[in-house]
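One protein chain is absent from this view; the other protein chains keep their places.
Chain IDs A, B and C follow the sequence of writing; residue 1 opens each chain.
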Amino acid sequence: MDISTKQFRRCDLVKAEGRIDSNTAPEVRDAFEAITEDGRFRIVFDMSEVTFISSVGVWVLLETQKTCKRYNRGDLVIANVNEKIQHTLDLAGLLTFFRIYDDVLEAVGSF
Amino acid sequence: MDISTKQFRRCDLVKAEGRIDSNTAPEVRDAFEAITEDGRFRIVFDMSEVTFISSVGVWVLLETQKTCKRYNRGDLVIANVNEKIQHTLDLAGLLTFFRIYDDVLEAVGSF
Amino acid sequence: MYKATFPGRFKSLAEISEFVSRAINEIGFDETTAYMILVAVDEACTNIIEHAYGGEGQGDIQCSCDVTEDLVKITLRDRGEPFDPTTVPEPDFSVPLQELNCRGAGLVLIQKIMDETNFESTPDGENVLTMIKRK
Partner (left out) sequence: MYKATFPGRFKSLAEISEFVSRAINEIGFDETTAYMILVAVDEACTNIIEHAYGGEGQGDIQCSCDVTEDLVKITLRDRGEPFDPTTVPEPDFSVPLQELNCRGAGLVLIQKIMDETNFESTPDGENVLTMIKRK
């Protein structure tokens, strides 16, 4: 799957395109880990081009969120989450673990 | 002229639309002053919808830039400057006083 | 009646999704419902690969979709370990982030998305998960 990352002064932007399922979730995790293992814990995840996410994908986000929020050092926020994905997070009872922004600019500007 | 401002955590975004000439430059100055007088000195000026700027408009930007950069407390950066405006700044010999970004996201992310 | 067999690999998930999507297309679910059904199927197939087969490449997943005017019945069959979902306790996600145990949302989603789910392990070693979604 296509994943791009971009480093800003105060946060990193990760954008994934396509399906995040058991097959592709590891690639997303690698992208996040490349950032957190570099000691940066403020991440914006742009989901505008994510067409599908399963619980396995959600767990990758939440493992990353745990890493980011530990010691109050950061946050993983999500931008451009479509209704269907938002509904999935909500049904699973996991929506509350994320700050969600309407667009990437708002999300980057929040750090 | 239409001017909108938006406050982010680390900077303020100002967007103006239309002509910035002797007639409208005071409105732009007011928008910047509302921010700097509030004690915020990191400003992104989105020029994507600015169709024209005269030297009077450029001076407003530079007076604001002086205020922002004083005591090293901030910066006025510009985003989405079209070629014609860039050429104007260049011809006047005033281009070097600004950090210019390709888009607002880059500019906001730079703070 | 749509029926197809897929190798039990994570790569098959996108294909199974495509297959189910085509099958339920004609019944005219609203976009969100159609999408959520694909989530349930993905969760179920992931569980088959991960838990019933204990990993990729251990066996096939057979998927069939029965579409009537006002419902779809999706059946998934595998030949992995038998399983009784009623033995799985409901996970508690209303905990602080750092205490969150990052697993166990799959069954929750399947149950919340589908109107009926039934799991049976047959004597000849087949596991049959039937899921019904009404319009």
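Points worth noting:
FYI, contacts are C-beta pairs under 8 Å (C-beta built on N, C-alpha and C of every residue); 3 or more make two chains touch, one makes a residue touch a chain.
Everything quoted here is computed from the prediction, not taken from an experiment.
Note on the chain not shown: across the whole complex it touches B.
Residues 19, 21-23, 52, 54-56, 58-59, 62-63, 65-66, 69-70, 83-84, 87-88, 91-94, 97 are the ones on chain B that touch the missing chain.
As a working rule, only the chains that are shown with their structure count from here on.
If you draw each protein chain as a dot and join the dots that touch, you get a simple line with two loose ends. Compare each chain's C-alpha centroid with the centroid of every protein C-alpha atom shown, and the nearest one belongs to A.
Chain centre most remote from that of chain B: C (centre = mean of CA atoms).
Annotation: 32 Å between the Cα-based centres of chain A and chain B.
Centre-to-centre, using mean CA coordinates, chain A is 25 Å away from chain C.
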